[in-house]
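One protein chain omitted, others in place.
Chains: A, B, C and D, in written order; residue numbering restarts at 1 for each.
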Amino acid sequence: MNPILLLPEFVAVAAALGVMLYDLWLPKDRKAVLCTVSMVACVAVFAATFVPAVADGGTAFGGSYLVDGMALLLKRLFAITALLVFVMSRDYVEDLPRGRGEYYTLCLLATSGMLICASVNDFMSLFVALEVVTVSFFVLVAFKRDSTKSVEAGLKMLVIGSISAALLLYGIAFIYGATGSVFFADYRALVEAPDFVLSTELLVGILLVFLGLGFKTSAVPMHVWVPDVYEGAPTPITAFLSVGSKLAGFVLMLRILEVFGRSGVVADELTPFLALIAALTLFYGNLGAIPQTNIKRLMGYSSIGQCGYILLGVAAAWETGISATLFYMTAYVFTNLAVFTVIVYVARSTKSHEIDDYSGLARRHPLLGAAMTIGLLSLAGVPPILGFVGKFLAIGAAFARPELQWLVVCGLINVVVSMYYYLCVIKRMWIKDARHPADPAVPRRVKIALVVSMIVLIGGGLAPQLVEKMTAPAAAQLGLSKTPR
Amino acid sequence: MDALTLLVVVPLLAAGLLVLVPATSEKLVRWTAITASGITLGIGLWFFRMALTGGEAALTEYTAAIPRRTWVESVGISWSVGVDGMSVAMLLLNSLVLFAGCLVSGHAIQDRVKEYFILFLALGAGVFGVFIVKDMFFLYFAFELAVVPMYLLIGCWGSPKDREYAAMKLTLYLTAGALVALFGLLLLYFETWDWLRLADPEALPSFHLDDVFAASDDGAFGVGFQKTAFALLFLGFATIIPMWPLHTWSPIGHAAAPAAGSMMHAGVLMKLGSFAVLRVAFPACPEGAAYWLPWVAVIAMANIIYGGYVAMAQKDIKFVIGFSSSSHMGYTLLGIASVTVMGVSGAVFLMFAHGVMTALTFGLIGFFYDQTHSRYIPDLGGLAQQMPFVGTCFVLATMASAGVPGFANFASELMVMLGAWEAGYEVQAVIAVFGVVITAVYLLRALADVFFRARKERWDKIKDARGPFQRAPFVLLILVLLVFGMYPKPMTDVIKAGVEPIVAKVQAAQDRIARETGEAPASRRTAPETPAAPAKEER
Amino acid sequence: MANLELYGYVILFAPLVATVLITCLTLKHKALSGWVAIAGMLAALTANALMAAEVFSAEPGFTRVYEIEWLSAGSVVIPFGVQVDALSTLMGLVVTGVGSCIFIFSVGYMKGEEGYSRYFACLSLFAFSMLGIVMSTNLIQTFIFWELVGVSSYSLIGYYLEKDSAVDAGKKAFLTNRIGDFGMTWGIILLFYTIVDTLGWDRASFSFEDLRLLYEDTGAVGAIMAEHAGTLALATLLIFTGAVAKSAQVPLHVWLPDAMEGPTPVSALMHAATMVAAGVFLVCRLFFMFAPYPEALAVVAWMGGITAFLAAALAFVQHDIKKVLAYSTLSQLGYMVLALGMGSPPAAMFHLTTHACFKALLFLGSGSVIMGCHHEQDMRKMGGLRKKMPVTFWTFVIGTIALAGIFPASGFWSKDAILGSASINHTVPGATFLYGVGVLVAFMTAAYMGRCVLLTFFGKYRGHAHPKESPATMTGPLVLLAVASLFAGALSLPKGISAEGGWLERALVGVQAAPSWFAGVHEEQFHLSVAIGGTVAALLGLFVAYMFYGSRKWSIDGFVSKVGPLHHLLEKKYYFDEFYLWIVREVQQRVAVLSNFIEVHILRWIVDTIAAIHRWFGGQIRLLLDGHLHRYITLALLGVVVILTAVLVGN
Amino acid sequence: MIAMDTTFLASSPALAALGEITTAHYVVLSSLIFAVGLFGVVTRKNAVVILMSLELMLNGANLAFVAFSRQHANLQGQVFVFFVIAVAAAEAAVALAIIIALNRVKGGVSLDDATELKG
Partner (left out) sequence: MDPWTFWLGGALALGGGLLTVTRRNAVASVMWLIVAFVGMSTLFLGMDAGFIGVIQVLVYAGAIMVLFLFVIMLLNLTPSGLLRIDRPRWTTLGLASAAAFVALILAIVTGGELWTAGGGDEEAILQATGRDTLIEGGVLDVADQLFNAHVLPFEVASVLLLVAVVGAVALTKRKL
């Protein structure tokens, strides 16, 4: 029992409670303070992950809670995600008619859920922590309760989310039924035993769990909610959803992969399954994005497509593949949040999310234009931006397994497809003439965030080893196969 | 930091500096870009001088002195660079075109100058990268880095009519091609890793070309593997050469791009493909090359003849030059396919010469297009009277393109023809010779219809290039063409030294195949006696 | 002798230096440009004269080759340098000598032209190129300058670049020459590799001297002949194609008449005196290659004969004074080629030299006339200029006499040499017939030149300008050339007239003697019957011309109506142009349009369709999510079931 | 806890088959309940009823958990069900809140009212 390991979560939950209570005392026109508090909390969470007791790792709660390299990396990413979401939320929330305190509270609670997700080590914690994130997002998506779109998005997410939770649960039940335990430690011992035989029940359970987690990661077939919800949700929440929620799903996927995938038998079953999902996801997201006219919807489809690439690394399921996945996720955080920050601030001036309203952005507001361009190019996987390296590594890791080379071909085709629609946005920003004369007003805080994001994206793209030095040990710690075959 | 790395760093650094320069101080922006490209030109010349005075040995020595800088250790990415005679020629080409492009853009670009030069320099850095890196990751990295800025350069500063379509097509097409090549590169990478692990089970993988070549020399790559890998690498890189029928991105890309964009695109970008084939695919998969190259020699004919005839049917001056480029690249392909020192050196020399020539041509077209806003040949005419200087330069460029002696293009095309014949591609060589006639037909027609004939009043206000700044880029490029055309030996010696080992490898593979099949090789080349390990049996 | 190399390079590069100087420095200073060019040319002339002094005083067959390596790769080495021997010295003298005259003439003729400096730059470039051919040591170098000559010719024909006809003529000249060059390149490469295939890399070379030595080595040639006799013949004839185009032999002659669009001095220098003679020069240079092949020589001879006749016939129907001279040039070039085919390079060179003098003279004279008539070229609008331009008239008459081959003008001797060689030849099938053609052409030459002189200088002035004599810079060269035209015959008085036979023939012994085992070689002999035949034919020609145009005793219209279809054929120039136009328009352009169709409607379509397919799929995928949650749920469940089943069944 | 005398079932083979209840029976039953929930979700358009169907699905899973808990003779399954109920409660609260919000903005809770977002 080592509760200090939960320091980041404690900080997050305490901050959530603090914000909730402070909200009661704050007059209506000073709610912005809550944003500052939340941002400070995020920094504190980030800092907490560096506290030696936490950073050294270990387990707590009788093995229910595990801090390893991957968990730490993801916790840091979640803290950064939340911070950047708060940065872009401030002005957005000020425009909301009500519920500012609740907004920050829920965001922080969702963050705490994600932090726990990164560390769960049994299915019970997994399920509950996941639901903390999911339920928070149900509320946050429908947060603009006067907006039909927002509420509709909330409802759609709710129904699909609950179905997927039920599937997940059913899968967990099967795993429990096949093994008699919910603790990952038991599973590890089980699959590493020499006499381990994979029963169909266990396999179906694992598959159902992956399918259920697909809801969070927006993988086919549980991706159906994504475009609608991305479009309908408040934009900062869409950003949070597209990064935080997705990464929470992926960290759980990786965790389960780590738990069961250490057995070659299971890995052999999982690889074609994940590859199939990855391929479908890639094509669905990238092809579906082509005809989009709404930037948030486009980002929804793009998010599905990006999920496909991360799955590529997951499916590869060897050390470098996981490292690539973590790398990709790191890149994705900065990339997607930069893009959404721009979306938030463009929409503040144009009151529109139509892609056509991005016309001339590069001229109208060079900083937003540059950030958006770099972000989209990073998503498209263009050097020298961080996203490129992530994509390269993921594709390379999948390539290492001959049985996945068809998937690599799918991935490569989709690089071109995705480049098309990202470039379509870039085209409007750079080539078309402006439709809106209004210059978006961007506060300094956001400017700094954007500049930092861009520096991270390009700096990381030029010197990927800086990121790789974080992801590779984390991946190595998981103890998966060191070579592809 | 070694001078090679500087070639990439200087433009990138300048681009980074430009970000900080306020957009309003355009003069500062221009001078920064020109200075940066000037520095690269200096470095390029320095290397050329090194190659001239010290020969290949000096280059090898220089390369050997550059350490591998580990970048991402776990997957074996390292920043390692090197030069041989071939890349020295390409470096010189790129630095020339980049410098000339900056000068041309200096007065031609008036809108969003800062963004323009940032992208332009990034493009230049990418191209330099391809020419110097010895790491497959960075090869692909630099390749893409060179392709994507092109999108915005064409899209924002190109001619409004077709720029969006052209830019999109170019970017997607080239990216698709690059990805096919990437597939091949990854094949090499993992096969090399397998080989490395034979010696040391704990060995980390490596993207380094030296490791790949070592594996290849050791016979780690089976014949079937080499065939596949070479086909992929070649197809991928051939897209940007551009090989028929993968060329459709190219003419329209030329047409839509701004002057300096076309200069870089046609002058340098198109050379990346053939360079990469020679740099990677030949030494890594000699058997694959020996197997596929006869087909390439056939396709090269399609490039030459088909490109020429399509050019003949064009009414848009930039399309004429665009298709002529794809026609000329047929000679490069033929030279590469010949696998003789003569032919391959000729191909590389042609890459250089065509690069300079076509940069000149597009610079000039851009110069008058900026004033006429028309590229439609029947609209133009008599321009030489308003712009005698530009007209004269254009005549020279046309003559160079038409393969008139005295310009480097002639010497290189002659080398290709000789090389092709030497390799036993007699028919192709004759067709290639005939291609020169076709070239002359459409080029002279275009030249006459644009610059000669009766003066047209609507173009009376057009101004000639004035002052050293407007003229310098053109004069510079013409001088280069003339100098290496009049006396090609320095350049060919430099190139030859770089090409010889590559050619020897593939020739050895050809001989091996000939021995195995018992057929006499069609090639009449004098086979250099270089021992090469026999390819491993099919695994 | 060390100076020879220097002389050689001075001859070669002096005009180039002039070009560079004019282009870089003196474009704005017109007068200076002209003098720079002339200085360059005179420098070359001086060097050439000094060289001649050494070469012609040395023993016959004297040859020096100075080379550097120009390019090398693999086992192939391409040299560059100067070859000093009698042939190059003689040809150099012709080029520099006639060239100097024409340069000086141009100063007057081109006065006031806008592109004066450009003109002299191009002219100097031409001189450089031409001298490059002359001094060349090897096939590739020859080819280089061969093409450069084409380029400078292009730039000078198209000198009046606002005139469509000039531009098109330049284009035509360039492209026609390109076709010849195509053959020539092919031939050179074929020759080289044929040697490689039989004798190996060591013997293969592009150098004239190496090749000549190879051909003298009967064993080596025998080895090639044994294996690749046909190939070698093909290579030889392909190289000859280059000469055909450059020397405007049928069927590649079409460019030369059109080339008269250029300024008249250009026509004189390039399209009469020097450039077009390059083909003849080349065959002389490579005569050792032709010699072993009687068939090849027969082709050459017949081509020459046919050209001589066809062109001469065309000269009758021209009204443009320059066109008359142009066809005359064609015809005379045919003569020279005929001589080559008959196995007598010295005769060809002799005629080349004399022709250079009198044809340049005639062209310059016509230029003077044209200038006098304010740029009127139509002879129907001239007449009676005898009084108004006496110097021009007399020099023109001298030129005409020389061209017609009337004793004692130079043309008489050189034409006699050619006819003589034809009369005694036995190797060429139909040599006697060709000899007859030669005589006939002599008659025709005299006739059309008579027509020309009579129309231009006699009768009444029919134009509207006020012609007057040209300035001294123009008449000076005329007089010089007239003197040369009269006395150039002295260069090679045949045996029987002079004691030791033709000086020229002796000087050029190296050209002819190379394949010593070749039986077709003969000595230049004076044959009285041939001389009388030729002279009579010429006088007859002049008489006929006088009857038609001088005294008007015979009606030209009546004659024309009698030979109507023939006249029509001549007016249409045997439909050569129509034929080529048809090829260009109907064949070439159709291929181009077809290729473009493939490009646009097939290749581009494929690419766009691939993109469209993706877009279509995108549109379909978009329709899946139609907003109804039930469909979403169904999709998701279906997905789950399908994927689970697929994976489980897949096991 | 509920003890019944079931020995009589053994007297008839058919009834014996009925009487031998294995974990598998429970699992099948749970999947049937799950499927009924699915059926509801797919066929109903009243959001509240869909919510109830979702609860049914969760219950299906719960049943399986308890059955496995018994089979494996450990309590983890039962504890899990406890958490599932807690989650279901929380979800239900939020879901109903969303439905109320939907009713506010659309004046109805039919899924047909929520088709604005599409494509």
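What we mean here is this: contacts are C-beta pairs under 8 Å (C-beta built on N, C-alpha and C of every residue); 3 or more make two chains touch, one makes a residue touch a chain.
Just so it is clear, the structure is predicted and the values come from calculations on it, not from any experiment.
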item	value
Chains still shown that are in contact with the chain withheld from the display	A, C, D
Hidden partner chain, touching residue among A:F46, A:F78 or A:F138	A:F138
For subunit A, residues in touch with the removed chain	13, 16, 20, 60-62, 64-65, 98-99, 102-103, 105-106, 109-110, 112-113, 116, 122, 124-125, 127-129, 131-132, 135-136, 138-139, 142-143, 145, 177-178, 180, 199-201, 204
Residues in subunit C touching the chain absent from view	628, 630-631, 633-634, 637-638, 640-641, 644-645, 648
Hidden partner chain, residues of subunit D it touches	1-2, 4, 6, 9, 18-29, 31-40, 42-46, 48-49, 51-53, 55-56, 59, 62-63, 66-76, 78-79, 81-83, 85-94, 96-101, 103, 109-110
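Going forward, only the chains that are shown with their structure count from here on.
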item	value
Which of B-C and C-D has more C-beta pairs touching across its chains	B-C
Chain ID, smallest distance between chain and overall C-alpha centroids	B
Where subunit C and subunit D are represented by their mean Cα positions, the distance between them in whole Å	99
Rounded Å distance, subunit A centre to subunit C centre (Cα mean)	77
Whole-Å gap separating subunit B and subunit D, where each centre is the average of the chain's CA atoms	66
In subunit D, residues with contacts to at least two other chains	38, 41, 111, 114-119
Per-residue multi-chain contacts in subunit C, two or more chains	611, 622, 625, 627, 629, 633, 637
Pairs of chains satisfying the touch condition	A-B, A-C, A-D, B-C, C-D
Subunit B-facing residues of subunit C, complex	69-76, 140, 143-145, 147-148, 150-151, 154-155, 158, 161-164, 167-168, 170-171, 174-175, 178-179, 181-182, 185-186, 189, 192-193, 196-197, 201, 588-589, 591-596, 598-599, 603-604, 607, 611
Contact footprint of subunit C on subunit D as seen in their complex	38, 41-42, 45, 111-112, 114-119
Residue ranges of subunit D in contact with subunit A within the complex	23, 27, 30, 34, 37-38, 41, 47, 50-51, 54, 57-58, 60-61, 64-65, 67-69, 71-72, 74, 76-77, 79-80, 83-84, 86-87, 90-91, 94-95, 97-99, 101-102, 104-106, 111, 114-119
